[in-house]
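The complex appears here without one of its protein chains, the remainder shown in place.
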Amino acid sequence: MSFEWIKIPYALLTLFIVANYGFLLTAVMAKIAARVGRRHGIPVWQNYVDLIKNYGLRSSITHGVMFYLGPVFRLTGGVGLLMFVPTIYGSEMFSNMSFAGDLILALYFVFFGSLGMALGAGESGHPHSAIGVTRGLSQVTAAELPFALAVYAVAVQYQTLSVTEIVAAQQGGILHWTLFTNPLAVAAAMLSFLGSMMRPPFDVVLAPQEIPIGPPTEYHSSYLALMQTNRAIFPIAKIVIYMNLFFGGAASWPVFFLKVFLIYLVSVIVGVVFPRFRVEQSIRWFLIWAVPLGVAAILLV
Amino acid sequence: MILLIAMSLLLSLTIVAAAILAIRGGQSLAISILAAGLVSLLASVQFLLLAAPDVAMTEAAIGSGLTTFLFFFVLGRVRGGEHD
Amino acid sequence: MVSAIYILAVGLGTAFLLGLLRDDWRAGAYGVSLAALALMSLISAGWVWVMAAGDGRAVEILTAGTLPPYAINLRMGLAEAVLTLLINLTGLLSAVYLRDTLFKQGRRALATLLVFTMAACGIVLTRDLFNLFVFFELVAIATGGLVLLSRDQRALAAGFKYLVASQVITVLLLVGIIFAYHATGTLNIDGMAELSARVLQGGALAFFLMFIAIVLDLKPFPANGWALDIYESAHPAFSAMLSAASASAALFAADKLLLIGGPTWLPVATGIGIFGFVGANLFALAQTNDRRLLGYSSVAQVGLVLAVLGQRDLLGDRYLFIAGGILLAHAVAKAGLYWLSGLIEGRELKAWSALQGHPILIFAFASFIALLVGLPPFPGFYAKWELVIALAGEGRLALLGLILFGALLEAGYLFRWFGQALKRERSLEPVAASSFKRAVILSAVAAGWGLGYIWGALSPNGNLLLAVPLLFALVFLALEPLSVRVKNSVAIVGMVAWFLLTLPSYDPLQLIFAAVMLLGGALVLLASYQTQGRRIGFYPSAMLMYAGLAMLILAEDAFSFFAAWESLTIGSYFLILRGQRSEPHALSYMVFSLGGAFLILAGFALAAGGDPLFSLAGLAQVAAPIAPWVFLLLAIGFMTKTAAVGLHIWLPGAHAEAETDVSPMVSGILLKAGLFGLFVLLMAMGGQQLHGIELTHILLWIGALSALIGNLMAAFQEDAKRLLAYSSIGQMGYALFGLAMMNHLGWLMALMFVINHFIYKSMLFLSVGGIAKRTGTRDMYRMGGLITLMPLSFIAVLIGIIAMSGVPPLSGFGGRWIFYNAILTADYRLPMILIFISGPIAFLYLFRLIHTIFLGQLKDEHRRVKEAPFWLVLPQMIFVAFLMVFALVPGLALRRVDAYISQFHPEGALGWEGLTITSAFGYWSPISIMIVVGVIFASLFAWLLFVNRKAQKVKQFNIVFAGERPYRPETTHFAWNFFAPYRKALGFMTEPLVERFWAAVVDVLHASADLLRRLYTGNGQTYAIQLLAFVVVVYLLRTGL
Amino acid sequence: MIRRLFVTLLLLGLAGVFAGLVVSYSPDETLNLSARYYAEHTAQDIGAANIVTAIIVTFRGLDTLGEVTVLFLTAAIVGLVLSHGRREGGGSGRELPPAGELLGTGTRLLVPLILLLGAHVFVNGHLTPGGGFQGGAILASAILLLLLTDPLRRISHRLITAIESTAGLVFVGIGVLGIVLAGGFLDNRILPIGNLGELFSAGAIPIIYSFIGLKVGAEFSSMLAHLSETEDL
Partner (left out) sequence: MAYIAMATGFVLILIGLYGALTNRNILRMIVAFTVANTGVNLVMVAVGYLHGRTAPILDASVPVAEAAERIIDPVPQALVLTAIVIGVGVTALMLAYAYKLYESKRTLDISAFKDLKW
């Protein structure tokens, strides 16, 4: 694996596909959640409408450099994450920029966007932003732990940190997926997944009712547009990692769409069933339920 | 010889008795001091019996004589202190 | 050389002569006395010269023209010469010191002082038992007189108590002497020693009585209340003589008696001595009176020497070197401290704060304390080294442990005192201005350093005072009058020059440490340009620390390693103590560090097997039964410096309260010394098992726990520097974890942490320091919104926290990447869970750091705050540049080390081909990452600039607050108790259990000291009873054993 | 009471030690090494008939020097102690009834005799029992007598001190002469040994002992005088 110039257009193509899929998917998921709650829900193209509206807004202010850069960081995080993991297994062209680093890079790059966002939100000077950030950081420390353990278990299992190689090891039938070869790790990771999707019951970060939308409180217009884009790309990028690590990856775009949809659905379904946790409740929840699974996974590998 | 030993023994008993008198807390300090001087004096006799005339002289002159006077000089100055 | 008898003759003759002088001719009498003392000193000095230059054979001095044992004879040997010199000089200097008092008291006092000095010399010189008794009586009576030189009315009672005690001692001694004479037919000590067997059979009880009487003259703990009262109430100059001269003489007498007692009595001496050493030091903890404290310390030191006397059987010909080193160091230091106490009006320890503003006196104070504790480069250090090595070599571990424990207690109260003197509110009472008194004190200082030089020259381990780095540090004492700029430049140039000079001799590992410590140190010193004035005390301390570090890296044998370790500890202690509120923290730093150092000492000693020249490489050859213990001792010792959890409580305060440019030194640089030690240890010894437990696994747990606790605590701090300090604990935990993994990548990661942690922690401390300087507070919730006012500081912090959190593309990620690769091959997984959780927690405190300081609402009172001073910003920017370079090409620093580590762990070396770094599991291309991220970021930024070009800049306060305008910025800045929900969830883990544990230990020690010291009721009669009880108890123990 | 009990117990322990000493003590049948040497060599080496004196002044002369120093020191310190914080202004101003005529006359008669006796005792110290210390004590008793007859009498401290100091200096000086002229410090053979039993024999011993006598006398006198000059409390 190394860099070739042709990768750039292919990466842009991937980006384009994922972004659009993300816009649609999040809308669909919102619709599903609404229907479960016996509401009507939004149309599936609502995201596009919002995006155009936000870009079109004329009034725009900035609180300073970091405020300005916050959304840039945020979206760079999402796009970068997508770029650092191979999207389609076996396709040299859709392996993106994964030559730059392995699984560890992807794991740590997740924080890039969050950090930038947090900084931007911080400079907005709005206390709700800061409160949202503290909640998010607090929760993520516990939520990430089972995932880290699962990743470690998987890496030990396959003796590699390369995402491509991990996917390769899962080829040859559904029973070769990590889901079946190392169910404990997958269980731990999926619980962690719930926590990282910012959906109920772990959406206290955004907490629309008490601290209106948390960190992005002060963001508007094109800033918000960038973040919206990220909100479409970032979850998919994350799910790609889960898919690659635990569910055999995707050898083609249809499989990719299907698997991403299903994994996303998990969090939505859980979200509509449970009420919201407070931060300390969710931390305890992860430590009590998810972490032991992860520990068992690394010990039994 | 026996006589000598008997004398010595008697002397010793007297010395001890004087010593006990000297350190008993009940009586006046003057008696204590005198008793201690007596102990010294008798001890110097004992020294003579032990064939130590030099020591005997010294003990008599210094241990029993001078010391006792020193005591009395001080005792005379600390009226009231003797009953503490 | 004239006969040594002239020492006595001159002393006595002059004392008699004084009677012939007219009463009112005081100056003359005083002059004559001084001349006599000077002459006596001169004779002694001459003999020292003769002995040292010649073959050192002792000279017998006959009296009465008759050979011993029929007449009394004296002996002048090397030890005698040195001791009489000590005694005479102490007498002379005390006489100088006492000038006013002696003038007032007249010739009787002068004569008494002369006789005291003469008699103490007599105790040293004589070889006759009864003569010894006579001299002892003379000293006792002279003491009874000199005590009264004090202005303190209580001295009278103390003197009487002393006389009562000496009466009891006299009775025992005389009975013992006469029966010993009866058993041997001689009074000559050497004659009796020849007939030792006969003494010990027929005259065992006689010997016991003599011996115990001499021991009682040493004021053994706990039968020594009378002596303590004297120390407390006597004139300090006399206490100096009592402690330096008469105690030394009595010790020598005990030594002579042990010649007679032979090997069977040596353990008794050791037992009494060590009991006193530990006990008196314990009691001293509860003292608040300076002179009484020094008294306890004297008792303790004498006990230590007595214990050493009891070890003469194994010390062989090094015996004089060791006992002498401890004794002389004690004598000089104690005399000096007593003299110093005479300049100070108050008697509380705190009253020594009057010394503030007298740098020379503070230097004297520090020198004396270092002498007492036995720190390098003083004689006690060399002596203790050889003593401990010998003890461990012979397996006398209990004694070794007690000695080190006692020394730690002593260091504890001495440094507590020093800290109080320097940091408490300055006492209003002035320091006595008498110039000759100061001259006396300074001559003691000179003597201390001179002894340090001599002992260094005599030591087989080499003279520390000839070590270039140490000399360089000492030069700064002389440079003190110069301005900061000059000194700082000299320091920087010196450090860089030393680095370049020694460059060829470094292996890659040492190179990394040297670069961090010396070049990094020089870089941090740039920040010191911003201070004004002369900054007295800073440069000697800092350079002492750097000298220690420089020597540590190059150390090849255990001695120089340990010496360097102690040097850097002392230097950093003084450095930390400079902080405004750092007194308690500096103390706990010192106590922990010295405790750790003693463990290291014990570890080396155990490994050395009796060889004082033990080389570090020899650690590899240490064999099975003791190897794990050596490992354990050394590892714990080193971990006190890296502040591993459990031993970490000193760090937060020490680092947080230090001055702005000191914090990066003690955090970014000093902590690495511990890592270096661990590296050396693990490279030499590898893993060790104790009772089947792999010790490195324990280290893994400790490292992981440190990482967790450190990070967690950091998240809950309100004080920015404390936050950084706790974060250091966590970071060092990571490094320890990496080392303990005992594989290639683990070590590489630890090294990466050495570099990274140095850079970002120095940078952050400087940045936060600058901010604290500008805002006048370190509490983060009092700040906020400073980003526009202090942009450069913000950039430094931003880069710092990105690097620290391990987020790509900066260098911290490299550390994380290596870490993950390393743990894949580690064979022990449980502690990793802790590491995994502590990683994200780091985000908490890092975000808090940047958010609450720079983001959020700007406070009104900070609207005019300026950027930090240039000299604080400059190194930060250099660090930023470094971080960037290191992020791009980590191979620059790591590649050679990677190859070097392959010697120890051939498996798992990284591949460095092209732009990508590969391991057995994964790969990583720093430049590609940087480019990809950069391109994405730039494109998006350009896009935003394009669509959002008309954005209007508004103040932070211009926010939508649920439709209402918030009232004030202060109430709108969300900063206090930032992670409240987190505390609710995991706050239980931040319970200060460790702190409580150590506090309990200290409390128990203090409480027991406070309770037990009530033994000293103050009643002279009770003291005498205790004395007798001591005799009986020793007798019973002795016969029972 | 507890104190008494405890002290008794302790002394019982000490008594045990002493008992041990007594039990293991066996009287010598013959003189031991040192004593035999003194018995055999004193006459020819030292020339003193009183062996104890020979030992005190010569063989163990250093002890004796120390001993007189003890007295010197004590006298000095007693002076120091008693002048410590003494109010200036001298005498107490207390009027005592004059001592009886008998005592006064007796004193005048006795003092010279006592002084003479003292001198005799120390001058003959090398021949007969007695010597400088005993003689000195006798000299002091003369002073004591003077003090008793007239408690307000002020003995000349200057004189006493001068005697004391001179004697001490001579003692040390003779000792040093021993190094220069003979075999070592305090060697008595700086003067001819003479014939055993004669007054002028035993080398420097009579001289030394005489000065010791003077010195001791002076020192005791000084102590007595100092104590007598104290004020009633």
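As written, the chains take the letters A, B, C and D, and residue 1 is the first residue of each chain.
One rule holds for everything that comes next: a contact is a pair of C-beta atoms (placed from the backbone, for glycine too) under 8 Å apart; a residue touches a chain by one contact, two chains touch by 3 or more.
Please read all numbers here as calculations on a predicted model, not as lab measurements.
Across the whole complex, the hidden chain's contacts among the shown chains comprise B, C, D. For the chain left out of this panel, the touching residue among C:505, C:903 or C:1017 is C:1017.
Hidden from this view is one chain, which touches subunit D at 3-4, 7-8, 10-11, 14-15, 18, 21-22, 25, 27-32, 34-36, 38-40, 42-44, 49-52, 55-56, 60, 63-64, 66-67, 70-71, 73-74, 77-78, 81-82, 84-85, 128-129, 133, 196-197, 216, 223, 226-227, 230, 233. For subunit B, the residues in touch with the chain missing from this view are 4-5, 8-9, 12, 15-16, 19-20, 22-25, 29, 32-33, 36, 39-40, 43, 46-47, 49-55, 58-59, 62-63, 66-67, 70-71, 73-75, 77-78, 80-84.
Subunit C meets the missing chain through residues 130, 134, 137, 140-141, 144-145, 153-154, 156-161, 163-164, 166-168, 170-171, 174-175, 177-179, 181-182, 187, 225, 228-229, 232-233, 286, 1013-1014, 1016-1021, 1024-1025, 1028.
The rule is short, and it goes like this: only the chains that are shown with their structure count from here on.
Counting only chains that touch, the fewest steps needed to get from subunit A to subunit D is 2.
Looking at A-C alongside B-D, one finds more C-beta pairs in contact between the chains of A-C. Centroid to centroid, with C-alpha atoms defining each point, subunit C and subunit D lie 54 Å apart. In terms of their C-alpha centroids, the spacing between subunit B and subunit D amounts to 19 Å. Those residues of subunit B in touch with two or more other chains do not exist in this structure. Across the assembly, subunit C contributes no residue in contact with two or more other chains. The touch graph of the protein chains shown is a line. You'll find the chains touch as A-C, B-D, C-D.
On the side of subunit B, the complex with subunit D involves touching residues 53-54, 56-58, 61-62, 65-66, 69-70, 73-74, 76-81. Contacts from subunit C toward subunit A in the complex involve residues 785, 787-788, 798, 802, 805-808, 813, 816-817, 820-821, 823-824, 829-830, 832-833, 836-837, 839-841, 843-844, 847, 850-851, 854-857, 916, 919, 921-925, 928-929, 932-933, 936-937, 940-941, 944, 947-948, 950-962, 966, 972-975, 978-982, 984-986. The part of subunit C that touches subunit D in the complex is made up of residues 3, 5-6, 8-9, 12-13, 15-20, 23, 61-66, 69-72, 105, 108-109, 111-112, 115, 119, 122, 126, 128, 130-131, 134-135, 137-138, 141-142, 144-145, 148, 156, 175, 179, 182, 184-187, 202, 205-206, 208-209, 1025, 1028-1029, 1031-1032, 1035-1036.
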